[in-house]
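The complex appears here minus one protein chain, its other protein chains still in place.
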Amino acid sequence: MQDQNMLKQNHTVLVIGGGVAGIRAAMDLAESKRDVVLIDKAYSIGGLMTQLDRTFPTNNCDLCTLSPNLSESGRQLHIELMAMTQVAEVQGEAGNFKLKLITEPRFIDLEKCTACGDCFNKYPECVRFTPGLDHRAPTCMRYPQAIPHAFSIDIEKCKDIDGLVKVCKADAILPEDTQKVQEVDVGAIVLAPGAEVFDPGKLDSLGYATNPDVVTSLEYERILSASGPTQGELVRPSDGKQPDKIAWIQCVGSRSLHEGAASYCSSACCMFALKEAIVTKERFQDSIETAIFYMDMRTFGKDYELYLNRAKNDFDIRLSRSRPHSVLRNPETASLSITYTPDDSNTNVTEDFDMVVLSTGFKVSQDVQDLAVKLGIELNEHHFAKTDSFSPVATSKSGIYVCGMFESPKDIPETMVQASAAAFCASKDLSVTAELSESVEEFPPERDVSQEPLRIGVFVCDCGLNIGGVIDAKGLADYAGTLPDVIVSEMIGHGCSRESLVHIENTIIEKNLNRVVIGGCSPRTHETKFQDALRRAGLNKYLVEIANIRDQDTWVHFDHPDDAFIKAKELIRMATISVALSRPLTDNIFPMNKDVLVVGGGVTGMNAALGMADMGFKVYLAERSGELGGVAKKIHKTIEGDDVQAYVKDLINKTMQHDRIEVINNAFIVDHTGMPGMFKTGFQIAPQMFYRQIEHGVTILATGALPNKPEEYLLGEHKNVMTQLDMDAMIENHPDEIKGLTNIVMIQCVGSRCPENPNCSRICCQSAIKNALRIRELNSTAKIFILYRDMRTYGFYEDYYKKARELGVIFVRYGADEPPEVQAVGEQLKVTFYDSILRRNVSVYSDCLCLSTGLIADEESSEDLGRIFHIPKTIDNYFLEDHIKLRPIDLSVPGFFVAGTAHAPKTIRECIAQAQAAASRAHSMLGRDTLNLGAAIARVEGEKCAACLICVRACPFSIPFINEDGYSEIDPAKCHGCGICAAVCPAKAIQLMQYEDDQIMAKLTGLLERVN
Amino acid sequence: MENFEPTIVAFCCHYCAYTAADMAGSKRLCYPSNVKIIRVPCSGKVDSIHILKALEMGADGVYVAGCLEGDCHFKNGNIEASKRVAYIKKLLDEINIGGERVEMVLMSAGMGERFAQTAVDMTEKIRKLGPNPVKSASKADHAA
Amino acid sequence: MITAERKPMEELIECLKPYHRILLVGCNECVTVCAAGGRKEVGILSSALQMAFKTEGKNLEVKEITLERQCDPEYVEELVTHIDQAEAVMSMACGCGVQEIARRFKDKPVYPAVNTTFMGASERQGVWAERCQGCGECVLGLTGGICPIARCSKQLLNGPCGGSTNGKCEVDPDIDCAWQLIWDRLKALGLEDRYEENIPAKDWRTGRGGGPRKIIREDLVK
Amino acid sequence: MKTESVLEKIFASGELAVTSECGPPRGAVPEKIIEKAKMLKGYVDAVNVTDNQTAMVRMSSFAACVFIKQLGMNPILQMVTRDRNRLAMQADILGAYSHGINNMLCLSGDHPHFGDHPMAANVHDIDSVQFVQMVKDMRDNGKFQGGDDISNPPKMFIGAAANPFADPFELRVARLGKKVKAGTDFIQTQCIYNLDKFEKWMEGVRDRGLHEKVNIMAGITPMKTVGMAKYMKNRVPGMDVPDEIIKRMAGVPKEKQPDEGIKISVEAIERLKAVEGVKGFHIMAIEWEQKVPEIVEKAGLLPRPKVDL
Partner (left out) sequence: MSFRKRLTSGEFVVLAEMNTPKGADVSELVNNARRIKGRVDAVIVPDMENGIMRMSALAGGVLMHQQGVESIINVNCRDRNRMALQGDILGAHVLGIQNLVIVHSEEMAKGDHRDAKPVDDMDELELLAAVQSLQEGVDMAGFKLNGNPSFTVGCNIAPSADDAAFEKELSLARKKVEAGAQFMITPPVYDLNRFSSAMDEFKKLGVPIIPTVFLIKSVGIARYIATYEPGAHISEDLIKRIRKAPDTETECLKIAGEIIVGLKEISQGVQIVTLGWEYRLPAILDYAGI
């Protein structure tokens, strides 16, 4: 079954793990024209994320956002996907690894299986599945768009093999299938094996093992999921009743000293719990009570603090700071009694809930630890892959990179960042010698449909419950069948699934269709998939029209299903009438400029620039100030103790000396034109302010953020009040002064998590602890107080937090409504705060007040650049990525990528990872030699043109001109496709392709037919 | 006319309002199904005749939704559209259809809430204005 | 270019009241360029008229045609195939076009849809200003290329009146004083002396004063 | 002597001439103009009779002139190019002269935009310079504008207006030059408040020697109130009222303002008398004719010289 010839020698990258990280890495590599072998031990890829119902902070359905990625990876020609496969042996060195891979038998021929489900219906016991709560799962496939889109047989359990073989109409059952062993040679390895969820069964006090209504957060997710065991019905496992009161208990298996539990923080669980609570509230409003029991609320990610505020303020989710010690079944009421000590009290409280969700942490599975041994990479004390502060995705063994959970516990966006970063490092290893294979998907020649009578095919997705759950999708398809020129009209399951796409292609060919209407989700996300299907079926891709009956109908009118159905009919009719007028169009294709512009010369910018330059690209590194280095120049040590100054110095040297990097200091970007692959950016270069234009294909924004300096707590007024950065410098440069201190007070969240700057600055908790530990090293007697709101020492930083406590650093929590007060008393500062343990105000006379002021977006640069590049920003002025979850580096303007603190506050290590990730994304875009500007360009009908110049004046880009023949001409290479000229032309001589007037009129006709 | 349910056509810019409408979808923000969206690459592409034809064909209200001021992907298409809508409003006043049936709204791609709210507001407003006189007159015509 | 602007809808609706089927004819020349009567405006007016009629419970069938030029009989001839179906014609061309249609189709009432205003130039997108009155005897050579007849409120040929303030006309501060412009221009050209000449009283016969005019090019006459 | 005009004779005598003006009534009864004219008798040498001033319809200048003539005074027939084409103008000139009216002032007139007939056709068949030329040709060459001979040509003493303050300023002397070249005998200027600027203009006039070719009468208009001063400054096109004047008017109580206005006028006359080339004063007291004698007197312009008729 596996074609051995497909496996390329040496220049191939092995990606281990088919979760989001593995998929992202594989796709980045493939787009950069590296061959990839992607293996996963499961029988379909997708990993943990495919089991989630929604993801934070957008509460989107993951399947919808992830599935296009999955099927994309399925069809990527550079990717060889091997499911049910594991590494058996590893030999060799970077650039030349030899691996032995073992693939378990599936007993099903992937080529033949259509995933029809007949085998499962007849012999459910011998078809494999392991979804969240598998005893109630309705389907053996883990999720509806599974890749490979095929079943898997558990031959052991099969009693009637002959019967099973017969039931398969596709003749896909292979009872003789055997385990296969094969050797592959690869140049680099990307580890993305993920993590496993802590098993709370061992913790007797929480009753997980004994009580079915105590579930893990992942199980709860499956219960909520439309594709889950209950088809989205929220019911208690014990009795199938809808719960009225649900509790979440945080830090189960994390930040704990229990047997088998981890001491680190699992980073993602706070948001996970908040999301589940919010989704629950969204669905059931006030009929369900929700409570989260937590120690510190760690919403440190981008815009996560706003999410927390929404949970508290808009959804009325109760947040209780306490660690429950037991969950017991209340025998009288059949509910669960949680006993805990509230934060502001010393007495135990017992409260009843219908369901308890345990926010279980993540840990590295034994399998993965074994794999690490085979690979010969070092693990840290928590069994995660060991990496270096300044090379965040490189393992201890060269040529092997790690991303996602196996590096440290993290959420999806950070996983995506690391996946791209790892892909980048791996492909960098191969870049110099790799002979890149150049193969493009071949499409059959396009059929000439101009003389054919209209033959329209309508395909209506039910999109699981998304469409089918609200309206009668079949009825809609039937209705479409009554419309003029419609030859075929049918309902399909998930239209975007591979199976459905193949079906559409076949139908086009069989029925000789020449126009296609898809009733499904937004064309914004899925148009390309259907266009490709048309091309495979020999039709021009512009002969398809998509009726957005999901995002703009069933999702927003589920409260009025009858109206939604009527509207769906209108939308389908609109698409059908308008597709009749569509005609074949040719895309405009131009050569790609492969130069890179990196804006911002801090650690992030330099890493991105060096990465791209090492790959062989010419890089312009534009820095607004006179020198490289950015904020990192003010930082001396990381919390792990690494020397930041030495690192930055070395980085600057490498950057300055690289012959493919041109550093432009004192550069102000003043204008920008063009499109991805052919940008032109104008600079003014100080001090002489001379003007210079650069042509480039992609842009990486690494403009950073500024150390915040809020006018609070006498900062800037009193000489002994300083920021953590000042403290860092003082420890480094004046250790003697540190030795003389007796009382040091640090205040957290100064200028962050406040109305002016609502988000968490992420870095301050660890930097306060870092400085506290360094002070402690120099001065063992000084009292160090850290006044905090939530200690957000996520991941392994928790270890340092623990260490600081052990070394006597005094942590005192304060509420946002009662912040500490500071008074200057001569040289000293009197800091007064409320001590919740003592339950009274306490004053400390301190000789040094150190404020954790965090970062604030550089409004100036983001304002200028946001305007010039047309890039949206968050309310706190950070650049807004295209998709907060799955595309954390890509900006909404294609060809633009963001990295570092311009995206959101983060540590140096995280910045480096993101810089590498941005380089990877840029690299994957530059992997193409041409750029496609689509077909939406304005065309002038010369005969009608009155040469009035109105288009010449109206065009925002000054593209039209009056040619020698005396009529307006628009260069397709320059046309941006806005259609403003078409709208103003008084002679109606201009039409915008894809949006021609008759097509818009047809849409109106389709939409309004009923009205007249 | 008590149960009058207006039909409203919204011309939405691909880059902002259309995306905002999708966003409203992914956030499951309900709004009246009276609003039907036609996607355009830029609000500046919406021709006066498109608006008029929508009304002529019986729409009770029309709005053009473009990007926030200064955010147009094509520099100033939204401003052009605003001016055009103002011109059409005057023309509609002249022929007693009422310019208030047509509006220009601005929003960014992330404003799913604003999209839903606009749909609610517009539906409410048109409901108060009553059916498009073009339509009701021709219906009367049919009845007779 | 000849400029025009659409007449108020009320007037147009009023004059079409007796009809059920009309021909709406645009022109692809000047009125297209000044956005008054090209294909686009024809579409807009057609739609607006039909709606206006519908609100009154009536139907108006409008056939839209835009001719290359309404002031040439050959182009107007193109209407022949449509004219019978229409009870009346509404023309969006300048007065020349309206009259040409009236001349060709003697039994069809013709109505102008626009007010023909002046010969002008476009100052910028959407703004047209009067530049020429077709007086038939051009003085621009004497006045630095700025016409005092079309652009001075009093058509003064020998200099500004006493009302010129800050370079603007006394009639309206938005109108440039033509003589200020002329003077600035003459100065810039170093032709200040031109101003000293007294321009004699104008012979208006070359303009409308001489009755309707005609140009005959013998060599071209057929 | 080109004409029998008293004004010409006074200029010839080297005395400063004084004129004033009367607006005809907006109705068909002549009493009002007779009354106004009588107030001026003995204090001025001639009286301008306006022609549909400010583009408002009034009794025709020609008819009103006849009444003034009947009082034994010297009317100056004003005529604007706005309302009549060259035929009507020449006809009226012949008519006026036949009634013994031998002074006239050739103007282009206020634009109808400001008047009570903004919808009226704006004739402007000829402009004011061409107008002067026409009247001169009638008088000196005995030719109608169309070229035919006039059997008994009208001998009009020809006046024209000049505004030294309008824009473009540098053109103002040249424009006067054009009128002089066309044959203007006397000039009445726009009311003068900005004496410095006027003197600067006169300098330009003298540079070209125009003061020797034409008799320039400085225009004087007394201001009644500070409100009027402000109005003139801000609303009347081509009027230059310096801030000092407004300040000065505003500096006195309301009831004293008319006196202050007269004082300003008198001072202006005193100062302008000394300016070379100023040959007289045209005192326009709009709807305030009763104050003209006071000004004339205070300015030391009395008694008016007697010249042979």
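Going by the order they are written in, the chains are A, B, C and D; count residues from 1 in each one.
Basically, contacts are C-beta pairs under 8 Å (C-beta built on N, C-alpha and C of every residue); 3 or more make two chains touch, one makes a residue touch a chain.
Quick caveat: nothing in here was measured; it's all calculated off a predicted structure.
**Q** Taking the entire complex into account, which one of A:S861, A:S892 or A:Q999 touches the absent chain?
**A** For the chain that is not drawn, the touching residue is A:S861.
**Q** Tell me which residue among A:I669, A:I871 or A:M1001 touches the hidden chain in the full complex.
**A** Answer from the full complex: A:I669 touches the omitted chain.
**Q** So that we can see where the missing chain sits, which residues of chain C does it touch?
**A** 187-188, 190
**Q** State which residues belonging to chain A touch the missing partner chain.
**A** Contacting residues on chain A, toward the hidden partner: 624, 666, 668-671, 682, 684, 686-693, 860-861, 863-864, 867-868.
We take it that only the chains that are shown with their structure count from here on.
**Q** Quick check: more C-beta contact pairs at A-B or at C-D?
**A** The comparison resolves to A-B.
**Q** Centroid from C-alpha atoms only, then distance chain A to chain B, rounded to Å. What do you get?
**A** Roughly 34 Å separates the two chain centres.
**Q** Starting from the mean Cα coordinates of chain C and chain D, work out the distance between those two points in Å.
**A** From the centre of chain C to the centre of chain D is 40 Å.
**Q** Report the inter-centroid distance (CA atoms only) between chain B and chain C in whole Å.
**A** Chain B and chain C have C-alpha centres separated by 35 Å.
**Q** List, in ascending order, every residue of chain C touching at least 2 other chains.
**A** Expected reply: 40, 43.
**Q** Please list all residues of chain B that touch 2 or more other chains.
**A** Correct list: 47-49, 53, 135, 138.
**Q** Going by the contact rule at the top, pick out the chain B residues touching chain C in the complex.
**A** Residues 47-49, 52-53, 55-56, 91, 94-97, 133-135, 137-138, 140-141 of chain B touch chain C in their complex.
**Q** What residues on chain C touch chain A, complex-wise?
**A** Touching chain A from chain C are residues 28-29, 32-33, 35, 38-41, 43, 66, 122, 124-125.
**Q** So in the complex, which bits of chain C are touching chain B?
**A** Residue list for chain C touching chain B: 8-10, 13, 40, 43-44, 47-52, 54-57, 59.
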